[in-house]
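Note that one protein chain is taken out, while the other chains of the complex remain in position.
On to chain A.
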Amino acid sequence: MNELHIPTMAELVARGETADILFWVGCAGSFDERAQRITRDICKILHHVGIRYAILGTEENCTGDPAKRAGNEFLFQMQAMMNIQILDGYEVKKIVTACPHCFNTLKNEYPDLGGHYEVIHHTQLIQQLIDEGKLKAEGGESFKGRRITYHDPCYLGRGNDVYEAPRKALECLDAELVEMKRCRSNGLCCGAGGAQMFKEPEKGKKDINIERTEEALETQPEIIAAACPFCMTMLRDGVKIKEKEHDVHVLDIAEITARANGL
């Protein structure tokens, strides 16, 4: 990763430069080791296509999403207003993020508090780049004919009606895409949303991620494609519990794209 310099907004401003887009990394992308790999791949993609981007670095703060879902509106709004101050300070206009929860909150909930930005999810950016011919899925690992099933994150799919972008990103791989029984608007949650990620589940017969992993495994995939760091954790845990981690890989759309382009 050392060959790639990842600029911060502060740094660009000090140099008198601007960024076209802010990459909102998110807490999982910053701290979770597995999600960090997705973060780096997104940086590689941005670098590869020559987009002028920057991150907030240590100035980034939780969007407040888990607090809001858990009913702590005070904490959410404190976080939001702090972040809006920083974003507006850098005159940020456009944001790309790898986390559907950050995406939803920044896009739909910040405007009520005065933060107005064009917010896109990284799968949407990848789709745009493919449409513009800037990403071609060549020069790297071949996914031709490999069975991939895509898991819709709730806050990207049902929450914001983004169903096609991630699929488009996979379609250009010439892979064999198989849908789970519950997909798109009928997709089943991985079990992490609504702040469940940060607590134990209530008592029941089964964990939600197991239910979803079983459904994914029924499609006999080589790869389960995800687009959310929390879904990633839940599905990886599920695959491990099912003792399938050697046969089935859980990969983010960004990772698959980066690999296909040899990044």
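The rule we apply is simple: contacts are C-beta pairs under 8 Å (C-beta built on N, C-alpha and C of every residue); 3 or more make two chains touch, one makes a residue touch a chain; residues count from 1.
Assume contacts and distances are computed from a predicted model.
When the listed names "4Fe-4S dicluster domain-containing protein", "AzlC family protein", "Branched-chain amino acid ABC transporter" or "Putative FAD-linked oxidoreductase" are checked against UniProt, the chain not shown comes out as "4Fe-4S dicluster domain-containing protein". Of the options A:21, A:188, A:224 or A:250, the residue whose C-beta touches the omitted chain is A:188.
On the side of chain A, touch with the chain left out of the figure occurs at residues 1-2, 6, 8, 25, 27, 29-31, 36, 39-40, 55, 57-58, 60-62, 64, 66-75, 77-79, 81-82, 104, 107-109, 112-113, 154-155, 158-161, 182, 185-189, 191-208, 210-212.
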